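Up next is subunit A:
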Amino acid sequence: MYPVLQYFVVPFIHGVVLTLVLLLCVAYLTFMERKVIAFMQVRIGPNRVGPRGLLQPIADVVKLLIKEDLTPDAANRVIFYIAPVIATLSTIAAFAVIPYGGPEATVSIFGFPIRPYLADVNVGILYVISISSIGVFGIVLGGWASNSKYPLLGGLRSAAQMISYEVPFGLAIIGVLMVTGTASLVEIVQWQQQHTWLFWLQPFAVVLFFIAGVAENNRAPFDLPEAESELVAGFHTEYSGFKFAFFFLAEYIAMIVVSALVVTLFFGGWLPVTFGLGHLFPKLPALLSGAWGGPWVMLLFGMGWVFIKVFFMLYLYLWIRATFPRYRYDQLMNIGWKFMIPASLAWIVLTGAGILAVQAIRS
Partner candidate 1 sequence: MYQTSELEINMGPQHPATHGVLRLVLRLDGETIVEVKPVIGYLHRGVEKLSENRGYRSVTPLTDRLDYCAAFAENHSYVGAVEKLLGVEVPPRAQAMRVVLAELQRIASHLIWLATHGLDIGAMTIFLYAFREREKCLDLFEGYCGARLTYNALRIGGVPQEFPDGWTEALRRFLDELPTRIAQYETLLTGNRIWRLRTEGVGVIDARTALGLGLTGPTLRGSGVDYDVRKYAPYENYRDYAFDIPVGSKGDTYDRYLIRMEEMRQSRRIILQALEALPDGPILAKVAGRIRPPKGAEAYFMTESPRGEMSVYLVSDGTDKPYRVRFRSPCFNNLQGLPTLSKGHMVADVVALIGSIDIVLGCVDR
Partner candidate 2 sequence: MSDQDQPKPPQPPAPPPAPAPAAPAAAKEKAPDPLAAEVSSPALERLRAVHGAALVEVRFWAGLPLVEVGREQLVPVMTFLRDDPSCRFDHLSTCFATDVPERAEAPLEMTYCLFSWPTRQLLAVKVRTTAETPIPTVSAIWPSADWNEREAFDMVGIRFQGHPNLTRILLPDDWTGHPLRRDYPLEGKPGDHKVYR
C-alpha cells in the first residue's frame, strides 16, 4: 500500500520499540542479578528505592546519566567516544533476527502486518555471530584508547578471549545447521515444532554453545577482561558516566542475546513447554501456544514462552557467577583451544555420523 511506510517506517518503529523493551529488560536484568545473587549469598539485595526496591534500576540509570563524564587527558578522544557505541550497537543489532513468535502470530496494526521478529534472514545464524563479534572491537578499542595500562591489558585479554571463543561458539551451531538444514532462526524453530527440541538431539552442543557464550560475554567465571581483583575494572577502568553505561548495556544485552539464541536454537524458541505430554494430550501444544485465540494471543503467548525460557538461561548465568571462582588467563586459553574447539569438531563428526545412520535406517 505505502511501500515507504511498510518497508522503512514501520520496521524502524518496530526496531525502536524492540530496543526500548530491550533496554528496560537490561535495567531489570541488573536488578534481577543483584536480587538473585543476594539471595544466593544470604543477603537482601536492593530494597530501598520503590516497593521492594523495584525502582532501583531507574535510580541507577539516573545516577549514570548525571555522573560526571570523564575523559582522560591522554586518551584518543574519537575512539574513546566511539568504542562504547560500537560495543552497544553491535549487540543490539544482533537482536533483530531473534524471533519471539511464529509467523502465524503476525498481527496487523493500522493495516500493516507486524511480524514477531524484525527480520527473518535466511542466514540468521551467520548474521548473529558476525554482528556480535563486532562487539570485540568496542572493547579492544576502548581499552586501547584509554591510554592506560590496566585497560590495555583488559582489552588485550578480551581480544584474545573473544576470538578464541568465537570459534567453538560458531562450531557448536554447525550441528544444528546439519540437522535442520537451514540457517534461518525462524525456520529452525519451525523445524523444532515439527520434530522435537534440538536440545534432545544436540545436548552436548548446548553445553559447548552456552559455555562459549558465557566466555564471549566476559561473564564469570570468564570475566578476565574486567577482573576487578586483578585489573581494577579492565577495559572500562577509565570510563565513567554514560560511556560506562554503554559498556554496561552491551554486556547485559549480549547476555540476553546469547540466552535468546540458546533458547531459539535448542529449546524451541516461542514453542510452549509441554513437559513431554504433547503426545498424550494432542491439544496441549495448541492450548499452551495460544493458537485458540488468534494472532494477538499467539503473540502474547509466544513472547511469554521466550521470556520464561530466556529468564531461566539468565538465571543460569547468575548462578554460575555466584558459584565459581575466576579462571586464569592461560587456563582460559587452554580450555578454549584444547577442549572446546576439539570437542565441538568431534561433535560435528558425531552429528554427521548420526545423520547418515538415520538416513541409512530410513532408506
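Definition applied: contacts are C-beta pairs under 8 Å (C-beta built on N, C-alpha and C of every residue); 3 or more make two chains touch, one makes a residue touch a chain; residues count from 1.
How were these candidates chosen? In short, all candidates are chains of the complex that A comes from, given by their letters.
Being a predicted model, the structure only gives us computed values, none of them experimental.
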item	value
Options 1 or 2: the chain contacting subunit A in this complex	1
Contact footprint of candidate 1 on subunit A as seen in their complex	37, 40-43, 149-150, 153, 157, 220-221, 223-224, 227-232, 321-331
